[in-house]
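Before we start, here is the structure in question, set down as structure tokens.
For this view, one protein chain was removed and the others were kept in their places.
On to subunit A.
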Amino acid sequence: MSNPYEGAKLHDCRDAFTSVLEALGSDNTDIVAVCNDSVGSSKLAGFRDKFPERLINVGIAEQNMVGVGAGLANGGKIPFVCAASPFLTGRALEQIKADVAYSEANVKLVGISSGMAYGELGPTHHSIEDFAWIRALPNVPVIAPADRVETAAVIKWAAAYRGGCFLRLSRVGVPDVLPEDHVFELGKANYLREGGDLTIIANGVLTHRSMIAADLLGASGIDARVLNMASVRPIDEAAVVRAANETGAILTCEEHTTFGGLGSAVAEVVVDQAPVPMTRLGVPGIFAHTASANDLLNDFGMSPAAIADSAQALLERKG
């Protein structure tokens, strides 16, 4: 039994985000950052120091922030609108719907410290509804990178993509999961581990936990496939259907409520195209108790060992 990430360095993906943003900002003067008194928490100090006039801090005013982003896009700029994910998505949801999605504005919405990264600060600061909220809107791809490498790749992709998108980043340290030369493709899952007994589909901070769980399962003779599904919308339907047909059972893991997130998106494809037994791990539709970010994932049954246990239980339903 081995943990593939034993001793691996853990990275705060915000660093990958800002270093790529600063590099892109030097090449393309249309790139601007918009924030809500969040220069520190969005790690924008470097961008501000390099391009002071291109850092637009509107103060603590998220609705204004997203509207300003849409206006900047209209004027030819490429705004990266950065804020703690709960306030970006919750507070400014109608601006995201009308000003970005419906108006097809080229606004990059960057949800920082998403999921339960704010741990003990509690449910007001958790962003475990954002997949569901934004996934319900047309025209805004929803993407949750798993590590430093994928975060950098996603930011490069977003700058080049013509259109709005929602990038869901964390601040919780994660090991590298994807290869250094990884290129992000919208709507494409990454096959991190081949296996035929069942498939685990995860994204964000759950991807590496799922890989450890797959190793634990391997030690008990169970071959789990692991798909990294950063793109929640559009979702890789072909990969989901293949997983259903080839492995016969699907377990999803996400740092999100089980109402409307990645598990739901996968289930929609499964019910329509290839019904097989599924288990959806996530926050079970409640407001979390007080705990650190990692403890909350463990408490909600998403430690690697608990993910492996859920996989075993799912296999019994496979028939």
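Quick notes on this one:
By our rule, a contact is a pair of C-beta atoms (placed from the backbone, for glycine too) under 8 Å apart; a residue touches a chain by one contact, two chains touch by 3 or more; residues count from 1.
Quick note on the criterion: contacts and distances are computed from a predicted model.
For the omitted chain of this complex, the UniProt record lists the protein as "Transketolase", which is one of "Cytochrome b561", "Transketolase", "Thioredoxin domain-containing protein" or "Xanthine dehydrogenase family protein molybdopterin-binding subunit".
Of the listed positions A:His11, A:Arg54 or A:His125, the one in contact with the omitted chain in the full complex is A:His125. Of the candidate positions A:Gly40, A:Pro138 or A:Gly319, contact with the unshown chain belongs to A:Gly40.
When the omitted chain is restored, the residue from A:Asp15, A:Asp223 or A:Asp295 that touches it is A:Asp295. Mapped onto subunit A, the interface with the missing chain covers residues 37-41, 57-61, 63-64, 86-87, 90-91, 118, 120-122, 124-125, 289-292, 295.
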